[in-house]
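Below is a slice of the complex: some chains, not all, each in place.
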């Protein structure tokens, strides 16, 4: 499959992917019109998610099938620390409680990251790629217009930076190398789940969600 | 704590627990008035859940802190096989596709079972107890009226039997022995999550849920 496994996953998800990168929550964060209450809600929910995501990424390091692949995956952990520190500073200045119970969709999505590990390394790398690529593409879509304008710039910058782009590309190469023959059925199902969970997550933080 | 850790968890969850054991889905399954489409939906979703639950219970066996505790937990796996075989026979006779993609709430809940394992053995046993006790109490509540009357008797019988009651009681004793001093904050949070996930799960299968 000359196009690469990562590219094939994106291609077959094009319609939903378009909804991700044009999601109203992202657009409003980018142009600064986002309701501050929605931003606060997102900050608390996404912090919980990133804590779960760090667990997931660390678990993936344990499953890497050769030392060089583990090098690539482990390299993603240090930037996560920078990201968590940013969340904590912003939460402190906004007096938000980062230990609040996550909303149902957040808890379901972050739990799925953990659960997919039992489906094996290729599926779990697929999930990693889907979650990271979604973040990059969505925030990169508003980067140009948000710079110097959005009060949420520090977060937008984090996930649309060249450094983050480089890491996402490294994960894509890892995925292509792990499963050179194109995505398996299990990988397609897992990728679809990530895309759908992302959309639900953004809907849920945008409008709020009760248990 | 003389009342025992398991009992304390139930006591502090009493209001939500009452909603569980009187849920309209259970009541309708018990008196036979359940919409057959809702039953079919439940059968497919609950099969996916039980598959995830078996993974969770097997993972708990690996975390048991002494061989006798592992004996108790492993003893729960053989009845799960009987249960899965019942689902498969009923699905075949109803021409249902058990490999269908689960609804979002089902996927979130079954993923949470897996994710809670990272919170350590006491939390994971708490989740096991919550999930099993909810099933027993709910189905036992309609057992007497359902016998010889409900077309769903084989399932009702499975989770309201003396054998299942005995296993749930053994898990309660395991929980009490593991954490004799009453539930920790992490255990309370995990138990609450199970109760809320169960309620959402039954709502979602009763009325259907789209991604």
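Lettered A and B in written order, each chain numbered from 1.
To be clear about the criterion, a residue touches a chain if its C-beta (ideal position, glycine included) is under 8 Å from a C-beta of that chain, and two chains touch if they have at least 3 such contacts.
What you see is a predicted model, and the numbers here were worked out from it, not measured in a lab.
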Identical protein chains in the complete assembly, only 2 of which are shown: 4
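Everything below uses one rule, namely that only the chains that are shown with their structure count from here on.
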How far, in degrees, do you have to turn subunit A to put its CA atoms on top of subunit B, rounded to the nearest 5? 180
Please work out the Cα centroid separation of subunit A and subunit B, and write it as a whole number of Å. 31
How about subunit A: which of its residues touch subunit B in the complex? 52, 55, 101, 104-105, 107-115, 117-118, 189, 193, 196-197, 200, 211
